[in-house]
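For this depiction, one protein chain was excluded, whereas all remaining protein chains were kept in their positions.
The chains carry the letters A and B, assigned in the order they are written, with residues numbered from 1 in each.
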């Protein structure tokens, strides 16, 4: 599910769960472990990448749709923990968006320090609403940090995927690169950070990342995941998610 | 003053008060009524449009300048109520900016969910300061949501109108279209929202719109309208508004 390698102090964590790098419970758990373990393993930075053409299609709805309330609640808590592990990592985390990046896939990238995306026909965005999931406030607010309030509203309310070119234009990603250069470019950006005086870079990073950590505290105080679960079991969301699963099954079958 | 029609669940409210769709007390009252009544009348979305070439020139200064303190205080409260009716509408509200859109006219559009503007020679902006009115904080803050703090400061302090092309570039409007396609494009954007799972879209919209509702609460707590009225009767503002009325009279005479 994960292919982990290390080179020159940068730990690359490659999502490798064909076909779509769908985020199921096991992948999320391993991801948390890989990210939280990076510093202890001696890495100085983390690079999160995907399969060529596919960064991640988001949460594994076919698996999650079968869970009972306690299980899905746990799954969402684990997903938030994964996002928090990325956002509060003591090491800089780069997303090498090696292709399509939808919903939960785009959300992973959102919480990284920086994003390099494959140019071309690939799309990225927050299509949660399109598949029946109200966008959790935490994610909307984190998106606002990158693209401003209006663009975040447009993307989240509209459930939109946008082209790589538009993603760069609105600052949802920092840079585009040819598919086969995405990982190298993300790595180069991390190397540039690692070449800086580490205390100065790290202290400055703490200040900017603290803004994101605050969002997790707000989400916890507001009991945000309880609302997510409430909506999850609504008739509309169940119907939309089941329709999505039927489409995926038909496509693969 | 208003031409109201409904088609496929979208209630179009067309400002039709020649020549400039100036917002006088009656038009504001009717607008509040039309927006607040939309959901009860069975509409699923609202489209606010203007006359070809003219969305709205803003508040009807020639009428308002004659009001006494109690009357003008009421008029400003009603204008804020109108903005709040738009901002807190349970239905998505699109602005089809069919031409020139100055001061209060641009402000109406600002509080809508989305904005499509006629391309070409039309101008939009916040020229309140140019005509002697200090920009109320509520409006500056709402503008910041669309264009960011610096651009909002530049537009509001400078009392600037900008071209349609610049308005799109700084995200003050979402899209430009030929004049005769503006209403259709705004309608298409509403239809795209209405095609989404309604609970998911509506709940996400609530989160993003709540940020704007908060601004109204802040304005109320700060007694913002009292300050607006204080400035209204200052020598400078009275002189500037009277000069504006003289220019309008000369132009029409």
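Just so it is clear, a contact is a pair of C-beta atoms (placed from the backbone, for glycine too) under 8 Å apart; a residue touches a chain by one contact, two chains touch by 3 or more.
Since the model is a prediction, treat every value here as computed from it, not as a measurement.
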Option from A:146, A:181 or A:245 whose C-beta touches the chain left out: A:146
Of B:213, B:234 or B:249, the residue in touch with the unshown chain: B:234
Touching residue (missing chain; options B:82, B:133, B:164 or B:225): B:133
Contact set of chain B toward the excluded chain (per top definition): 128-135, 137, 140, 148-154, 156-159, 231, 234, 236-237, 240
For chain A, residues in touch with the removed chain: 113-114, 145-148, 171, 174, 192-193, 196-201, 203-205, 207-208, 211
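Everything that follows uses one rule, which is that only the chains that are shown with their structure count from here on.
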Whole-Å separation of chain centres (CA-atom averages), chain A against chain B: 36
